[in-house]
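The other protein chains are all here in position, but one chain of the complex has been omitted.
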Amino acid sequence: MRLFRQTFRAMAGEHELQLAHHDIAVARRAAAAAIADVKRIEAKYSRYLADSVTSRINAAAGRDAVAIDTETAALLRYAEQCFALSEGLFDITSGVLRRVWDFKADPPRLPTASELASVVQLVGWSRVEWADNAIRLPQAGMEIDFGGIGKEYAADRVATVCLEHGLRHGLVNLSGDVRAIGPQPDGSPWRVGIRHPRAQGAAIAGFDLAAGALATSGDYERYFDVAGTRYCHILNPATGMPVAHWQSVSVVSPLCVVAGSCATIAMLLEDKGAAFLDAQGVQWLGVAADGSLAGPAA
Amino acid sequence: MRVVAIAVFTCVLASCAIEPPKPWEKGNLAKPEMQFDYDRLDTKTQQHIYTSKEGATGGYGVGGGGCGCN
Partner (left out) sequence: MAVTERNLQLLAAALALPGVMPSAHAQSAPDKGIFELQYLSYRDWQPGRNRMSVDAPACYALIPLSDTWVVEGGMVYDAMSGASPLYFNVLSGASIGDYRTAGDLKVTKYMGDWAYSVGGFVSSEQDFLSRGGSLNLQFFSDDRNRTWLVGVAGTNDRINATNGVAPNSERNSWEFVVGVTQALTPNDIVQSNLTFYSGHGYYSDPYKPLDTRPSTRDTYAWLTRYNHYFVDADATLKIGYRLLFDSFGDTSNTFEASWAQALPWGFVVTPALRFYTQTSADFYMNPPFPSGFVEGQNYSADTRLASFGAITAGAMVSKTVWDGWNVSLRADYYRQDPDWQVFGSGSPGIQTFSARWFQVNLSKNF
């Protein structure tokens, strides 16, 4: 059984599919169908595309409700569940906070208190009016953003597409969100490394994955350091300030979308994150601010 | 009496779940070979052949339609 590798770009990232099947044509077809679905999800939910569902919803903020289909409603329901389990910290309306945090600015600049206040008042998932068929953002300037769910959701759908094509061995890697379709062709699990939060190109730990998913949330994706303190892109929606308790959290779950949400929620819950993950009963590994490892997999 | 015993056995069979799969463990059950009557046309054809050459009919599902066979 040959291993078929395909890399592709989507959702502002580099991704890789590793698929194995007796008939390479089957793996090729599965990969093509899977990549098409990732691009479909990007086109539908990317806030950078003017005619995406997300952009249409955001453009109508403060005005009319926008009709939504079953897929969007299911994603909103999932976001609602994350909001509830994270004590309101996982909030898909918190994307507006990026307006005052520019992680590309040089030299880096912290936002002022009034700047923060002006965007924090636009955050509030509990104020969003939505049902199975429509959604309305009540205040102009509010935005929703599926960025915290979309890539992991796509990873699970890629796995389903491959399984439905008859593939039983493979690994999906959407720029760090990993989902196994099945073990390696020889039956052994995939060896997935966890990126070291401070050492570029190095791994701090590894997981064996024969099925299920591994996702990591870290403070090293978008950040700047000022006066020895790291300010990362994971922001507390109530204060508008970055979280600081963890350098990174990695979670294993049967579904990538759950692994990703748990990792992000643990980062947001900061010192309460460990208890949350233990209550979820998932395998996890956290790298604390001081670089020490925590969690059952440590 | 025999029918009652059969019915009871069926209920017992139905209620002793050994280790029911979680939703993410159902990949193998979704294979065509693992489903009952995945190919409905094939089942219908095979049962029609046996119905026309044997005394017994039925048991595989209702509403298939009769023929002038037995």
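The letters A and B name the chains in turn, as written, and every chain counts its residues from 1.
Here, contacts are C-beta pairs under 8 Å (C-beta built on N, C-alpha and C of every residue); 3 or more make two chains touch, one makes a residue touch a chain.
It should be emphasised that the depicted structure is a prediction, and the values quoted were computed from it without experimental measurement.
S.K.: Write down which of A:Y45, A:W125, A:Y153 or A:W246 is the residue touching the left-out chain.
M.R.: Among A:Y45, A:W125, A:Y153 or A:W246, only A:Y153 touches the chain that is not shown.
S.K.: Pick from A:M11, A:L235 or A:V257: which residue touches the chain that isn't shown?
M.R.: A:V257
S.K.: Can you list, in ascending order, the subunit B residues touching the missing chain?
M.R.: Counting over the whole complex, subunit B touches the hidden chain at residues 2-3, 6-7, 10, 13-14, 17-31, 33-36, 39-42, 44-45, 49-50, 53-68, 70.
S.K.: List the residues of subunit A that touch the chain left out of this view.
M.R.: 22-23, 26, 29, 37, 70-71, 74-75, 77-78, 80-82, 85, 153, 156-157, 159-161, 163-164, 166, 253-255, 257-258, 261-262, 279-283
FYI, only the chains that are shown with their structure count from here on.
S.K.: Residues of subunit A touching subunit B in their complex?
M.R.: 163, 168, 211-212, 254-255
S.K.: Where on subunit B is subunit A touching in the complex?
M.R.: Where subunit B meets subunit A, its residues are 22, 24, 27, 30.
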